[in-house]
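Removed: one protein chain of the complex. Kept in place: all other protein chains.
Let's turn to chain A:
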Amino acid sequence: MSNSDQLKRADFIFKNENDWEDILKKNIKRSQQELINELISSELKGRGGAGFPTGLKWKLSAEAESDAKYVICNADEGEPGTFKDREILSLVPFKVLTAMAICGHVIGAKEGFIYLRGEYFFLKPRLNEAIHEFETYCKTIHVDFSIRIFMGSGAYICGEETALFESMEGKRGEPRNKPPYPALSGYMNKPTVINNVETLAHTYTIFKYGAKRFYDLGVQFSRGTKLFSVSGDTPKPGIYELELGMSLADFVNDFGDGDTKAVQVGGASGFLVPRKRFTETNIGFQGKLTGISLPTGGSMMLFNSSRSMFNVLDNYLEFFREESCGQCTPCRVGCQQLWRGIKAVKSGDKNAQYLDKLLRLAETMQLTSKCGLGQSVANSFSSIVENFREEMIY
């Protein structure tokens, strides 16, 4: 593990997209197998948070037999504290479009969609212009691939891939049971590759520079770079491209205000790390050798000692309570109960032991909820309650 003392900054994603025509032309001529192998050997994992190997996803869809297949770019960025995808689509849209077309070539899809969250409606006209220019170029080199924007309408859960398909099919955005997985049965029950905006942008880097260049960045199990959305109590809020595998202590050194008491890694559905764990915690995907390693869709929220962790948790739970799709009981009722529960403890209506009951409830939600939303509420809940118990009571 190459855990250096400093953060290693990188500059791939936002650098020079003027060469997209060449990248497209060059890669569209390569065989499907070759492109899949390149992606697999880069060890790129999905940048939306879940971290599924991207090459494998493309491979499964490529191998599926079907009359129609789809490529979907998931731009339903709703995780509190995350804002990198918007920046990618604003600054380097052609990288994403190119990656989608290459994916279409690999799996045999002629249609692609960008599912854009309703809050980013202002991006639509510019993005449509880019799509128009892109499609015009595709025609000149005989690439048969079209891209359309599908607008969301203010529902966080639609970032969950199967809920997103439901939404695109004109229904309530309620997650489906998995399996079947999207790679085999996704939008309109056809094989679908659905990738986060940032993931697609990284495939562009890989197809441009080769898998090795990407693989050589980061650490074992967490290869490459990642965009981090930094917010909260920091003198430098913004978006930064860093290599994976850094320690949280290094991160706080660089981005903290000198008084950081905790960092929420991965947004409301992620984990809170208190100061005493900064050194032992790394940012990347879980792996056998990486110690305590936290995955993240990129959200890094810093809190200094002036902040009440009760208020933070209260705010997260209110968020989940509103954004739960309501389909399954553990999540629908659980989110409400956790939210009411901490308020009851704070106001003295329930005693401190009640927190233990709530911790067990969170565990039950983790085990029995249908999708990632209900399953991940326990992450922030347990890590905040366990590390800042006194703040929940007094």
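We take it that a contact is a pair of C-beta atoms (placed from the backbone, for glycine too) under 8 Å apart; a residue touches a chain by one contact, two chains touch by 3 or more; residues count from 1.
Quick note on the criterion: contacts and distances are computed from a predicted model.
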If you look up the hidden chain in UniProt, what protein name do you find among "Tryptophan synthase alpha chain", "Periplasmic nitrate reductase, electron transfer subunit", "Acyl-CoA dehydrogenase family protein" or "NADH:ubiquinone oxidoreductase subunit E"?
"NADH:ubiquinone oxidoreductase subunit E"
Per the definition of touch given earlier, which of A:M151, A:A249 or A:I292 contacts the omitted chain?
A:M151
I'm checking contacts with the chain that's been left out. Which of A:F94, A:Y120, A:F251 or A:F285 qualifies?
A:Y120
Among listed residues A:E169, A:D257 or A:E280, the absent chain is touched only by A:E169
Candidate in contact with the missing chain, chosen from A:P53, A:P237 or A:G372:
A:P237
Decide which residue listed in A:D216, A:E280 or A:E322 touches the omitted chain of the complex.
A:E322
Which of A:G49, A:G81, A:G341 or A:G374 contacts the chain that the document leaves out:
A:G81
For the chain that got dropped from the picture, name the residues of chain A it touches.
77-83, 86, 117-122, 150-156, 167-174, 188, 229-233, 237-239, 268, 301, 307, 311-312, 315-316, 319, 322-323, 325
